[in-house]
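Note that one protein chain is taken out, while the other chains of the complex remain in position.
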């Protein structure tokens, strides 16, 4: 066991950190947010140049062969910058489905275009009634000769407004919440019958509501086993949650640093408020919460590739619980210790707080994952 | 609405507080504990003289006609003294069954003897398997001519080791956990077939395991409706929990006072530790927890006599939740803020902590009552 | 000790309930219940209806519209107002500047301002906080220099709630630069239309515009607008800040929000089952209800104790109400997010005139996260919870 980065990982981290520190300086971030898509196409090209967009894909497919640790490095840094570009949607979610579910031919078609930045992906798994259950699918896929015909409505599709390719879960057979009978379909966003309505999210990203009306895709445009793709979805979801954990560490660490810095500089009653022991101890409790979360983000990274789905799910659920709880504590305390200034859009800490709050609500909140973990018997035999 | 005590209540409070302050000074308490029964018969006589033993009974029955507020006054004071005498077992539990379940003839026989201190009562409702469910009764009562024949084992009977009269739940009909089919029987502790084994409890009181082997009681020696006595048990239990809440306030208030006093006097690093803001804020959080608990003890007192059993149960469950949670916080913090000295038997705060911990485990802990309350739909419509 | 309400108290409660639920327009009350923004017009309408009934300023002196209510009546007035989702009469008017003028102002000021303040014909905002002052309010640096019949005011105020609607601002200003911190401060009433006043909005993290910066640049204020004595303003500020004892816990608001949470959690399905039947959710909710019931009783105890305290002397126990009240309100905003689930994430901007986008998910989803974000403020403002702990430590525990 070795927690140190190797030379390549260190290089990756340094270059991403440097890029984000520059490009995601607070005022510059506002400019990215003001662009038409709500993020920067120019930066997206830079990510491609740096190899970040192809990072997790096999070299044979045109990627750079990075593993979970490399993804963790990138996402932690992106969390620290509150990055707006659709990296998570395209590379982590979409890319995950491609890596684990695509045929060689599909990979040959998709990976180079993801890696060079010319194709954006989104993963449309949620529906109005599904809450966090990816098996709760009403959208249908019906075979028609050499095609599938898709119908239904998908909701809260992260960066679905800009995606070129939308990966859609739809039901081929079975009842509304059956685990069997689900397929993942590769839908071109410009295909006839695809309608989408984009909107901002609370944390400055974008999502979309997507309607599919008799959308025709080729019979081969499926990922995983049509009718048995939920295992693929679970696997990618678990990987994605590990990614959210890594992103959270960047978010939390930034909030903690900003808060400690504020305690050192903000004067009240003739001295820095960081002199007050009650506030010191609360900053320490934030730090402990952060370090515990960091440990679980590492654990999630370790276990994201675990072959046994039950083991993997328990580990990921545990990590999501810790991230959610630590994140809430660190975020709420960051705001409280700042006082009024933390409540304003003009100051950065509130934006971290909002991102952290939203991360807890993606793929199920801490309560839900705790219930899952408890139902599965906990972590220790 | 008026939270002030009236003149009589004030008089009662002053006299009880004065007695307890004297008789339950810490060193004197040790002497009471060292007596053969683990408590003081002499003090019991004083309680009788003061009218405390007859307090809640109707004047017509030979009591003093006190209500829930009067009982609250006594028990809060007793909590502050960590009183050892079997007041709760005899007057609150046993007396409650008598008040609400006894016939006029039974009251005439029992109340004067309770009030003059010549008869001690205990309530034997728990069994080895029952945990906190009073309907889970395996002990049996079988009709035999003009008698009932009781068989079974009752467990954790508070002050069952010294009781002259044991009030026993036993099953007349139905299955082990049926709410119907239960009677409450008046058993003379010296009756043939009654065996008991006394032992100390963690908080310095005494309990007993009681075996009933073909114990014969008269057909009229029942309280409430034979076969339908669980409503009586619930009513008395709810009253008793309200009493525990009141006792808890005395316990918590004492812990808080002792701790604040310690913070003011204990010197470390050249100043009283109460100068450290982190400790000040924790003493404040203890205080807030105490005051919230005090409010709920008052609420329990208000609602202990509520006619609607469901309303009463929700209110009592809510109070027990608050008492349990506040008590744990106040107790654990009291020990922590004292440091090592709080961990010793020679110092009083640990004894309060132990009593508080045990109160949480009597008639169900905070978790159980929270689950009950949640199942019943909460407090607010 | 009598732990039940008298028939008179109950009758008053029923009357308050009837009044708030039938006289204040449903549309305004729905906005409050749903956590949506109120327009200036909404707030004015509601307060004028109350004022017409004599209920806008019940705690004022009788001659200026007060009601001489018992503490329990005042409690029911506020509780029923909150339960009915009626917006409180503008606190800057009725709880802050009004009582100060009524107590320390001269007759001319009372006549000129009090009726208009009560009826919200004049809208006041509060000019206390400054950049950098925070919890250390007395460190303020805005100056007022005497120039004939005027003061000339220079400086900056911040966190000025709803300054964009205000006609007047009451300000703490430094009139004696040589004096010690708390001395040398005066209390001025300033017309917002005065030349030299600029209002700049501060957007809060929920996306709303509630607070502002107010810049004062050579603003000329008639000396007649000084309240009380020059350099005694700190005393009036302390009076003002200690004034609002009941209602600070907002028990009625939390009760109403819990009712709404239960209602929505019965609609929201997790699979086939309404969320309200989920044991974990129910217990989390019940735990908040227990704390809220305790707080309600704590508040009643503080209220009942008021009679014994010197008039205008704040009870340090009211700091408990602030601490617990804010924690409970914040907990209810989190529960509301739990109800909404994934739809918490969608942002939908609300303008003065209403929503500008169709809903994403259920129509009650859009306000969940903004309310959670916005409600973080209540443990910060009005004396942060840390300051409240300091108060209890010192004034009650003697530490």
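Order as written gives the chain letters A, B and C; numbering starts at 1 within each chain.
We take it that a residue touches a chain if its C-beta (ideal position, glycine included) is under 8 Å from a C-beta of that chain, and two chains touch if they have at least 3 such contacts.
Only a predicted model underlies this, so the values are computations on that prediction, with no experimental measurement involved.
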Visible chains in contact with the missing one: A, B, C
Contact residue for the chain not shown (choose from A:137, A:208, A:296 or A:358): A:296
Touch list for subunit C against the chain that is not drawn: 279-280, 283
Positions on subunit B where the hidden chain makes contact: 126, 128-129, 131-133, 136, 155-156, 177, 199-203, 207, 209, 266-269, 278-279, 332, 335-336, 339-340, 342-346, 350-351, 353-354, 357-358, 361-362, 365, 367, 371
Touching residues on subunit A - with respect to the absent chain: 1-6, 9, 69, 260, 263-264, 274-275, 277, 280-281, 283-285, 287-288, 291-296, 298-299, 301-302, 318, 321-322, 370-371, 373-375, 378-381
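Here is the rule we go by: only the chains that are shown with their structure count from here on.
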Computed distance of Cα centres, subunit C from subunit A, in Å: 39
CA centroid of subunit A to CA centroid of subunit B, Å: 54
Whole-Å gap between the CA centroids of subunit B and subunit C: 43
Multi-partner residues of subunit C (each touching 2 or more other chains): 386, 389
Residues of subunit A engaged with two or more neighbouring chains: 276, 278
